[in-house]
Every structure is written in structure tokens, then in C-alpha cells.
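Heads up, this is only part of the complex; the chains shown haven't been moved.
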Amino acid sequence: MSAIKEMVMAKAITAALRDELAADQKTLLIGEDIGALGGVFRVTEGLQAEFGPHRVIDSPLAESGIVGTSIGMAMRGYRPVAEIQFDGFVFPAFNQITTQLAKMHNRTDGRVKVPVTIRLPYGGHIGSIEHHSESPEALFAHTAGLRILAPSNPQDAYWMTRQAIVSDDPVIILEPKRRYWLKGKVDLDNPAPDAFRAQVLREGTDATIATYGPLVPVALAAAEAARAESRSIEVVDIRSISPLDDETIARSAAKTQRLIVAHEAPTFGGIGGEIAARVAERAHHRLLAPVLRVGGFHMPYPPSAQEHRYLPDIDRMLEAVDRSFSYQRSA
Amino acid sequence: MSDGRPARRASISGAVGEDHTVQPEEVQPVQLLTPEGKLAENEVYSPFIAELSAEKLRELYRYMAMERRLDAEATSLQRQGQLALWAPALGQEAAQVGTIAAIKSSDMVFPTYREHAMALYRGISPEELLTMFRATRHTGWDPREHNFHVYTLVLASQTLHAAGWAMGIKQDRRTDSVPRDRAEDEIVVACIGDGATSQGDAHESMVFAASYELPLLYFIQNNHWAISVPTRTQSRGPLVNRAKGYGFEGVRVDGNDVLASYAVASKLSGDIRAGSGPKLIESVTYRMGAHTTADDPTKYRSSEEEELWKGRDPIARYRSWLSSAGHADEGFFAEVDAEYKDLAADMRKSVLALEPIDLDRVFDTVYSEPHRQVETEKAWLKDYEAGFAEEQTEAGTAG
């Protein structure tokens, strides 16, 4: 008998944190305002009251300190889960993440494990001010030693969070802020598919849209809209950015022969380029059009009064599908 | 290997994350106006007040009151969905007005994001101030016009910009190229919150300032909270002591006392102008409101504490002294009230009229010189959106 509950994504993450705190004494949470306040998104709400201030630790206001001390705690056998308050404020911790956290296991020849999880609420479309809507995943994916997950629904959010915490590797979880209040079923007994694999969420035959995190519901809606125009779109939820399950994505692309990759992060230098290059290598002769990308523009995230024109939406995805089809005509 | 000595048994109390009981070593803040509104004598600082004209004294009040009015209005605009967010400065008016009134208008200020009273004092209009919070643009004013840099949200980053600016001042002097519109004895003010002092950048700024003996005044507003985290999580001792670590002077001041705030900032900025190198003010005040309109302080602080600080309201205290000392009468206060009622109405109108920046303009300012990717994407977006417009026209025609 399995316990299936309907939850919003934020609360699925809370549940995952609670379950891991309960399962392992060594699991700790650390971050700014995660205690009495429960975090600015209330994801840690109630956890300090339940597990005490020594396990749900309000830190000084210093991100490098949060990640750096998490590394030290992890060396000593703890499993710290660090919350960075917003995407745009992860950069003071960039050095600790890139030169220390990512490399520790490798540089010590596997002797020192640093099972740190970094929770990073990310992405736009929340009508916020500067620095509160960014998608920095590509800046971490390039660095070997980090695992990067991007759940798009409550079930994944719950299980990926748990899997991240029990993993002996450092994991960054990108939590799509605009989907915190998205409802969905969470099966608390039966794990979601392997966190590090992509998943075909909707089958189709004419083209594939591959995306992750906040844009998955958009891709599904785009596929639905395309059906009206008698186009059958397959949707792949990429789920894990590092490792990248290029196999599943390429298989889908080889099948539909057209691939569109979408993310909120700026296209230029984004992870979409990596996916496009990899899929082309694996499926060049199957593709009827180059892999096309839909992403943010090469600009700092704009004032949110204009974010609707910046962020990929259904129309932008369908335009890319159209463009993909236009290649066939010209071929 | 030795076990060290004395070999007493460990008795370390308290765990990480617990509310420790150790009290910070207390440093009495400079206070010139008691909470009851009486003037206290201070050999060093009182002279700075003595020479203020009644007009100037009233001006201080005026800006404090203006900030408070604006704050209330902005909060209500946010509630009505007209602002993305608002960060009230409620309770910090004296700290801000006293400090900025003590420096020259040609001195550059690097604010964090809550220095609304300082911004107003520098002539930034309410709608310029609210632009960022309406999220129509990232910033609403020209920092060069007001010698007031744009708000910086990545905490403590601006303290390094302030140090760099101060390096520029010294360079200008060294090369006899002080700009016409600047004072020969120019200084810089770097604002920072109690929470943000924990950031590495705050430290590096102070290291540079001390090393190069920069004309830089740090203005820490210790408002007791960094969102839900109390100041003691950032520092066990008073923040003013941080200055000692770098070998420069710091002064703790009652930030709810506009006269003390003015006097301390006058004294320290004067010293800096005279060549002392950097100084630091820890202004002890209180964030009477929520962190921002998205915050709920009842989750982390007591109403007793809030009540206590209501009793230390910086405006009430100053107003009562202004009256009792005969520097202002009821007529003045009524006039100020009326003025700000108008201000509020005007502000509401002009804020609602703020146009979102055009995305083309965002493209155009990513770089100051042409950039291939920006141009391509800008052109693409234009075409793309034009396609929609066409479709709509077509649809319109068809319908």
C-alpha cells in the first residue's frame, strides 16, 4: 500500500527534508532565515521547531560561509543541506562551490567525500526585482564534480531532494520558484525514476521539445496547442543537467527527427548548446533540421515588467517548432 | 605529542544554531537627545549641534517625515499590487537623515537598498525611488546627478565600489585633477546593514580602505535584524568593534537620535576630510516594519520588542524636542503634514504612470558598444513580435 499525497512542490520539498532529517541524525540544514521564518519561501517551515536549532541552522549572512562551512561539516561526516536564498545570491559562494566543493573528492584521490546538497530556488516569472529571477545552471554544469538536478513537479522534487541528500556527491538542486505552488501527486513510498535520467513525459512523432524545471509545464502546454495544428510533439523532461542523459534525449530526437531545447537561462553559452552539440553528434543523419534553442536573451534578466517578453513561452516554443519544419522545406 | 594545558575538561556550552546567552560587550552609543526628548551634553559632539540653525533643524524633521509618508504610501501601493515589493525604512529615518545631512552634497554615497530617507535628501523623487520596486526598470535615478549610487541588492558589493571610488578621489588629488564639481576634501559614504557586514566583500572593502587610507566613511545601520536573523548571529560583540580589527576608529551612535547621528557623522567626516583615513559608524536603530512587504515579522520577533522600539520612535522624539526647544511650532508640523499629503497623492499618480522599460532599450544597454549576439537577438525579437502583430491584424481582418 503506498501513501500518495497531493502536494505543492514547496511542500514536497519540505516533506523530503523532514523525512531525511528524521532518517539520519547527520543530516543538517543551514542557510539564511531558514529557522524561525522557515525560509523566504517557507520551504523549511516548521523544521527548526521540530528538529531544533542545532539541526536547522540560521547562518550569518554570508553565502561563501554557508557553503564553506557545509564542506567542513561534510568532511566530518555530516550531510549539510545548504539553502541559498535566491539564484542571484549564489555568486559569493561561487569560489567555494567551484574550487572546493566540486574538487574535494577528486583532489584527495577519493579520500574525502563532501555530501553537500545546495538548494537553489531559481528562475523567473515571479514578478520580482533584480537578481531574483536568474538561471545560473550552466555556470555550474561546466564544472566537473557537481551534480545538478532540476525537478519540474512535486513527485520529482520530493524524490530528487532525498536522493541528493543521500548521495555522497555534492548536488545542486534547482528549485523552480514559479512552480513552488504547483500541485501534484507525490508517492511517498515509490521513488520517482532515477534522478539522473531524463524522462519522456509525452510521446509524439513530429518533433521533440526537451526542457527542464519551470518550462516543463510550458512545453506540455505547447505540445497540447500543437495538437490543434495536427502536430504531434514529444516532450522530454531533462531532469538532470549533470550528468546529462543525452541518450534519452537523442533517442527521442532520432525518432521525431526534430529537436527543440528550451531553458530560461540565456541561450548564449547555456546548457542548450551542449545538448544540441551532443544530440547532433549522436543523431546527425537522423535530424531533418538543426537542433534549435529557445532561451533567454543575451542580457541581464530584465525588469520583471518585461519578463513576459524575455521568457520562453508556448508561442516561442511553437515558433521554434515551425522554424524546425521550415528547414525541411528548404532542404 | 602534548595534550596542551591546562588540561581542564571540555565544558563548551550551547550548540551551533542555539540562542547563546553570552552578552555582547556593551559599548554605549553616543546620544544627544534622550528618548524623552531632552538634550544631553557631550563635549565632543554637542558643538556640532549648537551651530545648527533652526531652519536646518526643521529641515531634518522635514526629510524624516517625508520618508515616513512615502513609506506608508509605498506599502499601500504594494498591497494594491502596484509594486513588486517594498522595503520600508520605517524607524531608520533619524539615522539616515542625520548622517546624510552631515556630509557635502558632492560626496558620493553608496547605498544598499533601504536608504530612502537619504535618497530623498539627495533630491531623488519618490517615483524615481519606487521605479525599481515597481520593477519597470532596475533603477530609477541617475547616480551622477545626485551623487547617490543606485541601490545594490547583492549585499556588501557596493562597499567595494565605494572603496574604489575613494581610490579615485586620492588619485585625482595626486594628479591635481579633482573634477570641478567636487570638493577638494571629498569623502565617500558606504552604507551597509548589520547582516551584510558578514559578507566577505565588507571585509575586503575595509582592508583596502585601511591599506590605502581612503577617505571613506562606513555607515552601518544596525537595525537589529537581517530579515529574521538577529544581529547577534552576525556578531557577538558590537559591530563598531570591527573597525578596530583594521586599525581605524569606529563610533557607535544612537541611530534613533537625529542630532547624535548628525554630530557623529559631522565629526567623523571632518576627520576623514582632514586626512585620518577611513572611519566607521555603527548606528543602532530598529527596523520598525517588516523586512519587506513579503515578510512576516511575527514569525520571528516578539511584539514586546516591537512595542519597546515604538517607544523610541525617532520622529516622535525629535518632534517633541523641536517643540519644547522652540525650534518649531504646531503650525510647522501641520504644514509639513499637509505638504506630504500632496506629495503622497502626486507620488501615487506618477508611480502608476511609470512605463516599463522597452526591451529594446535593455538590449541597447547590455554593452555600450555594438555586440553581435545582442544585435542578432534584438533583430530576431523584432521580427518575431512583428509576426504576431501581423497575425493579429490578419485575424482581425478575417474576423
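By letter and in written order, the chains are A and B; residue numbering begins at 1 in each of them.
Quick note on the criterion: a residue touches a chain if its C-beta (ideal position, glycine included) is under 8 Å from a C-beta of that chain, and two chains touch if they have at least 3 such contacts.
Since we're looking at a predicted model, the values are computed, not measured.
A.B. asks: Which formula, in the displayed labels, states the number of copies of each chain in the whole complex?
C.D. replies: A x2, B x2
Just so it is clear, only the chains that are shown with their structure count from here on.
A.B. asks: Express in whole angstrom the distance between the two chain centres, defined as the mean CA positions of subunit A and subunit B.
C.D. replies: 35
A.B. asks: Please give the residue numbers of subunit B that touch subunit A in the complex, ascending.
C.D. replies: 15-19, 84-85, 132-138, 153-155, 195-196, 198-201, 226-229, 233-234, 294-296, 299-300, 356-359, 362-363, 366, 371, 373-374, 377, 381, 384-385, 387-388
A.B. asks: In the complex, go through subunit A and note every residue touching subunit B.
C.D. replies: Going through subunit A, the ones touching subunit B are 32-33, 35-38, 40, 52-62, 64-65, 88-89, 91-92, 127-131, 267-268, 297-300, 302-306, 309-310, 315-316, 319.
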